[in-house]
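Please find one structure pasted underneath; my questions will follow.
Then we have subunit A:
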Amino acid sequence: MEQINELKARYSISDSRDQRPDLGFITVDPGRLAALLAELQQVRGYTHLSFITAVDYPETGTFQLTYMVHNFESAHSLGVRTVISRDTALMESVHHLWKQAKTYQRELKEMYGIDFPGSPGVDDPFILEGWQGPPPMRRDFDTRAYSEKTYFPRPGRKTSDPRRHMQSRLYPDYTPFEEET
Partner candidate 1 sequence: MIVKALYIVLSVALVTVWGLTLTGIVRKIVARVHGRIGPPVWQPFVDIIKNNAKRTGISHGVMFYLGPVFRIAGGMGTFLFIPVLFGSDMFSNFSFAGDVFLVMYFIFFGQLGMALGSGEGGHPYSAIAVARGLAQMSAFEVPFALSVISLAVQYDTFSVSSIVAAQQGSIFSWTMFTNPLATIAAIIAMLGMNMHSPFDVVIAPQEIPIGPPTEYQGSFLGMLHTNRGIFNGAKLILFMNLYFGGATTIPEMIVKTFCIYMISVFVGVSFPRFRTDQSIRFFLGIPTLIGVAAVILYWL
Partner candidate 2 sequence: MHNKETLPNLGLPEHERDLFCDARPRVSKPLASYIEKFLNWSRANSLWILAYGTGCGAIELRPLFTARFDISRYGMAPRPTPRQASLLMIGGYLSVKTLKRVIRSYEQMQNPKFVIGLGSCTVNGGMYWDSYNTINRLDHYLPVDVYITGCMPRPEAIIAGFEQLKKRIKDGRAEGANQYAEQFDWYKANQKKIITDWNMPDYNW
């Protein structure tokens, strides 16, 4: 963690915490992220990029990106987080640090519509061939409405909550807790 403290000032790391001895998270400005990752990779031994992921917060109008890097020597993983605006949905590419980053970025582009200008093939379809709707992983995308509009729903289909259904099948006498209150 001393390492992090060293970096803190230089990269204006806003938040840092240790989840486990071998896993920590820090949050950094989007503008400083690439520089920080470069130092982590080249100086601090975090040579491996495990994944890049995003969480959509329509409430705050932001995406939170997490870059998980790993140091094999100290067996320590570090999640570098950054928060970007949902409206612009633009982030600097890190494919120059890790080649495989382009794949994650391509996925994020397809699923969340976050663009990484300059990342090779970022506009190619990732798993959806010819997808034309909004990015499907954004939380404000109504999949059910989309499905009903697109996929010929079979009329007469009955849907029940699996948990309640199984409870009623297996334990007909059981009264759920929340209904008690």
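As a selection rule, all candidates are chains of the complex that A comes from, given by their letters.
One rule holds in what follows: a contact is a pair of C-beta atoms (placed from the backbone, for glycine too) under 8 Å apart; a residue touches a chain by one contact, two chains touch by 3 or more; residues count from 1.
Because the structure is a prediction, the values reported are computed rather than measured.
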{"item": "Neighbour of subunit A by the touch rule, complex-wide, chosen among 1 or 2", "value": "2"}
{"item": "Residues of subunit A touching candidate 2 in the complex", "value": "125, 127-133, 136, 141, 143-144, 146-148, 150-154, 157, 159"}
